[in-house]
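A quick write-up on the structure given underneath.
Of the protein chains in this complex, all but one are displayed in their positions.
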Amino acid sequence: MQRIGVFVCHCGSNIAATVDVKKVVEVIRSEPGVVHAEDYQYMCSEAGQERIAIAVKEHKLTGIVVCSCSPRMHETTFRKAAERAGLNPYMVEIANIREHCSWIHKDINEGTEKAVILARAAVAKVNLNTPLYPGESRVTKRALVIGGGIAGIQTALDIADAGYEVDIVEKTPSIGGIMSQLDKTFPTLDCSACILTPKMVDAAAHEKIKLYTYSEVEKVSGFVGDFTVDIRKKARYVDADKCTGCGLCQEKCPSKKTPSEFNRGLGNRSAIYTPFAQAIPNVPVIDTDACIKFKTGKCGLCQKVCAAGAIDYTQKDEIVTEKYGAIVVATGFDTIKLDNYDEYAYNQSKDVITSLELERVMNAAGPTHGHLERLSDGKAPKEIVFIQCVGSRCSDDRGKPYCSKICCMYTAKHAMLIRDKYPDVNVTVFYIDVRTPGKNFDEFYRRAVEQYGVNYVKGQVGKVIPQPNGKLLVQGSDLLDNKQILKEADMVVLATAIEPNKDVRKIATMLTASIDTNNFLTEAHAKLRPVESPTAGIFLSGVCQGPKDIPETVSQAGAAAIKVVGLLAKDKLMTNPCTAHADELLCNGCSTCANVCPYGAISYEDKQVNDHGIRETRRIAVVNNALCQGCGACTVACPSGAMDLQGFSNRQILAEVDAICR
Amino acid sequence: MSVNNEFKPKIVAFCCNWCSYAGADLAGSSRLAYPADVKIIRVPCSCRVNPMFILRAFEKGADGVIICGCHPGDCHYSTGNYYARRRMTLLFSMLDYIGVEKGRARVEWVSAAEGVKFADTMNSFVSKIKDLGENVRLGDIRCKN
Amino acid sequence: MQELITRAKELLENGTVARVLGWKIGDLPYNPEPAFFETAESLDKFVYNGFCGANLSKYMIEASKLEGKTLVCLKPCDTYSFNQLLTEHRVDRDKAYIIGVGCKGKLDVEKIKKTGIKGIVSISGAEADSACDTLEIDTLYGKKSCAYGDAMLERCHVCKGKEHKIYDELIGESRDTADKERFAEVEMIEAMSPEEKFAFFQKELSKCIRCNACRNVCPACSCRKCVFDSNKFDSAQKANVDSFEEKMFHIIRAFHVAGRCTDCGECSRVCPQGIPLHLFNRKFIKDIDELYGDYTAGAEAGSLAPLTDFKMDDAEPSIVNERG
Partner (left out) sequence: MTTEKKQAELIREISGVEPLKCMKCGKCSATCPAYNEMDIKPHQFVSYVANENIEALVNSKSLWKCLSCFACIERCPRNVQPGKLIDAARQIVLRQKGGDYLKDEEIPELLDEELPQQLLVSAYRRYKR
């Protein structure tokens, strides 16, 4: 049996005006477990807290009920007071007789009666309280960033600048991501490479940053503060320490027919290649599917010409195991496949291209060396049609239901750049809405219309029909004029919807981070915790969380970094002791609880149990206290009642129910 | 004596710590009155509310049980109230099916900013329960102390 | 049946399985009981006929802990239960050799008795291989007959289909028995006034003697220890203080199996008081189908149960008050 002390606060007249405090003290004295009851003007005052300390000693109290204001106000105060008096802080319960009673009731009898019942419920609960102790876990002061695009680079730089070690794992041979494929950036039209490459160099040169390029995360275990990650470093077949990056191997490689990923398949690359000139690291990799040496055993030309002796055909994949305190997902995006959009003739004509392909066409290092030309015949186009929302805002299963957010702006950019460089080219943009919320965004779009004479037509394109003369007949609607437009174009550019990188599902599963129906990672709170995953220690940076442009991506990357820094700055993590716990003898191992856990805190272990003499190995739920946040979803999902929540146990809540209904 | 004979329902309100309990606090600090018949039990999340708690309350003589949580989409734990919503929908449907009066148990989403909504909800719930009268069907032979 | 026995003997003898889980001839012609057979000889007592209604999947929980594989005979509807247990990691697929046995509808002796037939000595026409349209019954009072369909368990009239959802091999033929609307009974109750509903369930549930037969036979009620037997909710089984406790027990039982119940109908089959307990479970199934989309527990191993899932735009609980 507990020895409970009840302390009833007057809160000046805030409580005492409508609750007969003395009466509450008097009635509550006869409750089971109560050995002491008193009232005081202000329990939260130092003198009030001192009274608790004295009573704990005098009456050898094991539990405390404070009848006062909301626990959201002073629960911590009274818990600390109890702790100072040598009691476990979780042996304190608050009966909220101010906000939930005195302040809303006018009749003193009514208020007193209710206050007694609330106090009784708190006493009933404390009778079942047990001391709880926050857990501690260590923090490995190193972060992992998955993805080496602008989001990943920025996050890593910010973490590293704060003085913490950070590793970037990038799947492709170079960091840089999609931003490295862009020609210019809106709304200021700086050259993408000019602003990105210095950041890439900074990342590579930073003493706190380690790059794992051409590498993938293979396995993740552990939890916040203490993750263990296996990274597969894929064999490059080039010794990075020896390679000088002279590029001779690529020049001499006889296999030059592989579509270049970097140029979106619009140009070819050699079998030994760096994706682009400013690649970091500037160390090529051998694509074994294209390499003649790997396919036939003959060739070896690259090895012969490499003066540094860096080519090593015997290299093997390597698994590196590292420990991290925090993991940032920055896996980015890609454009959707257009196979289901036959009406736009993307697969039928080389002159129908995506906007990202246009970036490569416009880029001096691209397949056309920056000349705007038709990919079918190399002729200069005179009429270009842009089609917006291709696959975005689609509720059918061909596209994506969301707005891809960046297309309106990059299309304005493309249209403007084309009109600027080739004033004789007519540009028509078919749009549904032009969405330009952002600093200087609408001004930018208006410039495209007003200064550069880009023809914006409100309406969608129904189909694009390749003509025998090589032109493209575009049939669209002009909703404002209520006309159907037939336009002969030389090129059609599709503002293709973006979607999260294909690998994100696999990565999210490894991290037990939740993902939405569109494969975007879910944030811990849509408004208040937008850069954290519900899974503790996992952070989100860039488009993996939702469509965004470069400035937004960079800000979010910085926000994710500061959250990581905030975590790594701690030496130890104190865990909330009000977590779920499975009773080994009752657990069925059925996985129902794990299915509702938003934090991936529940795993299963085969454990040896002794159930009243029956010794057997059982599959049993184990809650990771560092991950559990104490919501209690699992406790209700559990049919056998094995799962219970400390601090809000089934019996505690039932005791409150019983006390109230008595 | 007629005043004393007035039906005073027993009402248990389960409120999630993050939204509805705070909403109730706001109702209190805004001095928005609602009947003293309502007694609040604090739970971390609406998904902590086990159907056993509700049935137990009825068994022990409660006349109405209301569960309040964060609005869907605003759960502190992201998804808790979505699970609670399904659970409670099924439970209430079952109560209806076995002949318990509709409306004796209710779910309302009340945010921390909705003190007014909290008080309004409690007022309307209490008046509904008063209309329904004493809970006889779920208590049956009532446990009386 | 002979084919089944021959095959079982073969698998026992060649060591594929260590035992056979099937049905054994009972002491009356209509009450075969679940049994393990460990030797070929013991299979002489094996029986599979229209009275073998018992769902054997639950026995596989214990059988999964034994050495070697167990040959288990599962009727089409039993395979749903097996799948559900598989989803919940309660049975080990590698420890089971599943023979999907054909089903021509299972019989309920109570239904035969209800037609006024008493003093049953033997029944023919219920054999698995040659199930007839009419049962010929020898009684102490002479020969009687009863249409097969009239003697069938309620659950067979609303059969989910005769496709085995999981098996290693199939033996025997099935016959389609579904001839009634599955949710008709539930709809009938839904259409009642609250007073009528209350009276209906009050009458049915007041028969409950808390023998726990429903719980013990239910493949979804497979908790190592039931909440009603543990102290976790202060709900340990005791003499019912008030008649509400039966309601509480049956509501919670139905709630705990909601989304997991395969509607196998065993609860109603075994209830010694004849309470139509399936009406609770089927109500939840109907609600789930209507509110969250069609879902059949156990149709597919590994599927996410409706109560461990959600949609952003799920119905609000107040829908219960709105739909009449």
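Note that the chains are named A, B and C in the order they appear, and that numbering of residues resets to 1 at the start of each chain.
Everything that follows uses one rule, which is that contacts are C-beta pairs under 8 Å (C-beta built on N, C-alpha and C of every residue); 3 or more make two chains touch, one makes a residue touch a chain.
Given the structure is predicted, the values throughout are model-derived calculations rather than measurements.
A.B. asks: Can you list the shown chains that the absent chain is in touch with?
C.D. replies: Contacts of the omitted chain with visible chains: A.
A.B. asks: Of A:43, A:356, A:448 or A:461, which one is in contact with the hidden chain?
C.D. replies: A:461
A.B. asks: Pick from A:432, A:510 or A:562: which residue touches the chain that isn't shown?
C.D. replies: A:432
A.B. asks: With the missing chain put back, one of A:396, A:424 or A:450 would touch it. Which one?
C.D. replies: Reading the full complex, the residue touching the unseen chain is A:396.
A.B. asks: Given that one chain is not shown, which residue among A:277, A:479, A:569 or A:614 touches it?
C.D. replies: Considering the complete complex, A:479 is the one touching the chain left out.
A.B. asks: Which parts of subunit A are in contact with the chain that was left out?
C.D. replies: Per the touch rule, subunit A residues meeting the hidden chain are 343, 389, 393-396, 398-399, 432, 458-463, 475-479, 482, 484.
We take it that only the chains that are shown with their structure count from here on.
A.B. asks: Closest chain to the overall C-alpha centroid, by per-chain C-alpha centroid: which is it?
C.D. replies: A
A.B. asks: Return the chain whose centre of C-alpha atoms lies at maximal distance from the corresponding centre of subunit A.
C.D. replies: The most distant chain relative to subunit A turns out to be C.
A.B. asks: Taking contacts as defined above, which has more of them, A-C or A-B?
C.D. replies: Of the two interfaces, A-C and A-B, more C-beta pairs touch across A-B.
A.B. asks: Residues of subunit C that touch two or more other chains: which are they?
C.D. replies: Those would be 227, 233, 307-309.
A.B. asks: At least two partner chains per residue is the criterion; list those residues in subunit A.
C.D. replies: Residue numbers touching two or more other chains: 596, 637, 650, 654.
A.B. asks: Spell out the residues on subunit C that touch subunit B in their complex, using ranges where they run on.
C.D. replies: 189-190, 192, 194-202, 227, 233, 235, 241-245, 247-248, 251-252, 254-255, 258, 280, 283-284, 287-288, 291-292, 306-312, 314-321
A.B. asks: Can you tell me which positions in subunit C touch subunit A when the two form their complex?
C.D. replies: Against subunit A, the touching part of subunit C is residues 65, 87-90, 222-227, 230-234, 256-257, 304-305, 307-309.
A.B. asks: Within the complex, which stretch of subunit A touches subunit B?
C.D. replies: Counting only subunit A, the residues touching subunit B are 70-73, 96, 98-101, 103-107, 110-111, 113-114, 117-118, 121, 514, 522, 524-526, 534, 578, 596, 598, 629-633, 635-637, 645, 648, 650, 653-654, 656-658, 660-662.
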